[in-house]
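Partial view: only certain chains, each at its native spot in the assembly.
Lettered A, B and C in written order, each chain numbered from 1.
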Amino acid sequence: MSPEPVLSARGLVKTFGRVIGLDGVDLDLYPGEVLAVIGDNGAGKSTLIKCLTGALTPDAGEIRIDGDEVHFRGPLDARAAGIETVYQTLAVAPALDIASNLFLGRERRRPGVLGSVFRMLDKKGMRDEAATALSDLGIGTLQNMAQPVETLSGGQRQAVSVARAAAFGSKVLVLDEPTAALGVRESGQVLRMIEEVRSRGLPTILISHNMPHVFEVADRIHIQRLGRRAGVITPQSHTMAEAVAIMTGAVTLEDRVAAVDDEDRTGHER
Amino acid sequence: MTATIQTAAEQFALRRRSPLQRVQHLLHGYPAISPLLVLIIAFAVFSALNPRFAQPASLSLLLQQVAVIGALAVGQTLIILTAGIDLSVGAVTILAMMVGAKLAENNGIPGVLAVLVAIGLGVVAGLVNGTLVTRIALPPFIVTLGTLSVFTAIGLLYTSGQSVQADKLPGLLNWTGETFGAGRWRISWGVVIVLLLYVGVGFALANTAWGRHVYAVGDDKEAAHLAGIRVNRVLISVYVVAGAIYGLTAWILIGRAGAASPNAIVDANLESITAVVIGGTSLFGGRGALLGTLLGALIVGAFRSGLSLAGVDDQWRVLAVGLLVITAVAIDQWIRRVKA
Amino acid sequence: DSGSGDDEVSVSLITKNSTNPFFVTMQQGAKESAKAEGVKLTIAAGKEDGDEQTQVQAIEDAIARGDKGILITTNGPGVNPAIKKAREAGLYVIALDTPPDPPDTVDITFATDNFRAGELIGKWTAAQLAGKPATIAMLDLFNDKIVSVDYNRDQGFLTGMGIPTGDKMKNGDEAKSGKYSGGTYQIVCNEPTTGAEDGGRTAMERCLAKNPAINVVYTINEPAAVGAHKALEAAGVKNPLVVSIDGGCDGVQQVKDGVIGATSQQYPIKMAQLGVKAIKQLATGGKKPSVTSGKDFFDTGVALVTDKAATGVESIDTTKGTELCWGKS
């Protein structure tokens, strides 16, 4: 019942000048699970996953992958360790087209001498694959694959970012509000994608403000509040209303001791 | 949207097009055409003013005149694409040229070695610039402003301001100035090298992963970082490649000038940046193409020569070049701003 | 009493720029003679030709530093007020190379006359042409700046050719064709060179594009002449008369090699040495130097260097020119 966590963090602290982003946060991600992170705006969710994925360096605390401590010097290190992330800011290059963005940093080369000697990109191949990846997410309104990303609608842009992570995730998938700008159908598609990833045994961290979505796919829910972890619950142990109450500080987890039925698994609530 | 229904947008697309808008629309499809068009107009006007302008002999000379700035502008384009700017182009080129030439003159090193020394110095200078930009995170403007002074001073201290005459240099160093005939054209080897440079770097920018990364870094550094691009490595590579290009340009400059002189290419910074910007590359990085730079360099060169051939007086020419630069880019903007 | 802190006499040398070999040579000459005389020398320069502000600051710094005197090649009348201030502060100011306007701005000028230097090559050219029609290219210094060397040399050359000039302080306002002292002339172009080889080449190419029959090329200095020669060679133009000014050691060699027909030689090292000596003398109680009789400045001389002496124009040959080049003695 208690396998080794794939990714675990202890006592993460991150401050920005006088603003406190994270205030000693622990997190564990077990194999094959979907861990949702919820919390008010500014609760530190994005800061937390940025620290986990190398985009920020925490001021204090440690991060372990498969039990070994790691020190990411940048997102590339995390990616090399198999962590694929969709950031809330999307991290797309606005002037580049969709295919270039999807394959950014992992471009595919032509076969033969053209690729090995001249290092020529396989543009057509990448464009075709990008089209497939996007239509897999249900984005059917894209009329022109050579459009620069800056001319896309908000949701289309987000879809590009999600498709990138979905296509390349190898160990852990981290999604920071991946459906915020997506339509009903497209959101549904992303949730399907997450479930599909779980069925392949890959664990996912999902940040979302959409409680129905969270309760639909999450195995466990990490509640972030004012830079700290307010507790970890499951969709079975708590209702949406209770989750929101904890999130907003209306109740604390200790108030409802009985509910924390997976306490033994996560180990150390405060 | 679908082929069968005539939608409102399709109706709109069909009506309301003046001939001028049609031209604008056509040109919009091929962005590189627009500076090309400016160039063609310039050619038409100037050869109307003086028929000699369009003759192969004059055009061959134009190519040779533009070669040095054109080559430097390749490096400058790379750096500007990453949202940087290089004020040390001229200083690096002069330093590389003078050290190579002095070593050949005083220590008798062979020509090949002198060229390699020049390129090597360019690489070192690029490494210095790149390291300061990435490791200490200084703005490129400041870094290259500083190294502009530093490299200039080193060059002057090393050479005492003395130039080296062609006859004291190995033949290879002058080779870039030698010409060969092609019909009524006379092309110098320097021009050939510069054109190859455009082809090579243009290919790398458009068709390799490195090229994509250069654009991505210039477009949005933070996003590129989050997307897992080694931003610093890309930046350093760009400064180093630019430096190597400046070193190579030093060789072309010797052949062109017939001497290695610390006074050469006084306005290299402004002129190379001008070629890049007229060529349509954004000073904010991430947008532009190398072909535009080539056209930009040719446009400025054509204006200067054309006005001179048209017999426009010295100071009036300064005025005219100013007006023309504005007009050229205005036409370009007009084409880009096409609606529908 | 300035500079009372130490007994060492200190002097500033302020040149127009520190990239032109002419001024770099002048700086070296001054350094050597300062060492010999035991004078502390500080070198400053404008950023480029015409840069007055930097020279003004250098003068102010010299005053603040407590220098005894200043040697300056002024970039223009904009530095006159600063010179006046320096003299009021008790510094002895010597102008080198270029007499300021008006000449009494400084204590004394050690200079060659750029106009006269131009005149010499003009006369020589006219004599060489011996009545043939002259098709002239004028390779000047700038077109986006107006500086005194530029118009003095240019207008001097034309005057020497016997071509009537318009405004003596303006290049290119003379009649484009007419009669010079020997025959008819046509001026094809006035092109800027920035005084360097690459600029000289481009300028010459543009002139040749306008008229390939050019047979007289005036160049502002020898590097420009080298570039012009390259262009002429590439265009296959045979035996034009290329004339220049400066008489640097490279330049004299180029006269010997036939790249340049004649050049007016000037003596920057001599100017610098004389200047340093004069201030040292003055500071140690000696007397002031005085001007060459009949001129309002001390003429350090100018000589025409050519291996094709022309009758009626006094000249020295390249062997002598090499001995004297830039006033090394």
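The working rule: contacts are C-beta pairs under 8 Å (C-beta built on N, C-alpha and C of every residue); 3 or more make two chains touch, one makes a residue touch a chain.
Because the structure is predicted, anything quoted here is derived from the model rather than measured.
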Protein chain stoichiometry for the whole structure, using the labels that appear: A x2, B x2, C x1
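Keep this in mind: only the chains that are shown with their structure count from here on.
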Highest-count interface - the chain pair sharing the most C-beta contacts: B-C
Closest chain to global C-alpha mean, per-chain Cα centroids: B
Farthest chain relative to chain A (centres taken as mean CA coordinates): C
Centre-to-centre distance between chain C and chain B (centres being mean Cα positions), rounded to whole Å: 34
Distance between chain centroids, defined by C-alpha means - chain A, chain C (Å): 72
Computed distance of Cα centres, chain B from chain A, in Å: 43
Residues of chain B whose C-beta touches two or more other chains: none
Sites on chain B touched by chain C in the complex: 50, 52-53, 57-58, 61, 64-65, 68, 156, 160-163, 165-167, 177, 179, 186, 253, 256-259, 261-266, 304-305, 308-309, 311, 313-315, 317-318
Complex contact set, residues of chain C against chain B: 18-21, 23-25, 28, 48, 140, 143-144, 171-172, 189-192, 194-199, 201-202, 205-206, 209-210, 223, 226-227, 229-230, 234, 250, 253-254, 257
Interface residues, chain A side, partner chain B - complex: 55, 74-76, 79, 85, 87, 89-96, 100-101, 104-107, 109, 118-121, 123, 164
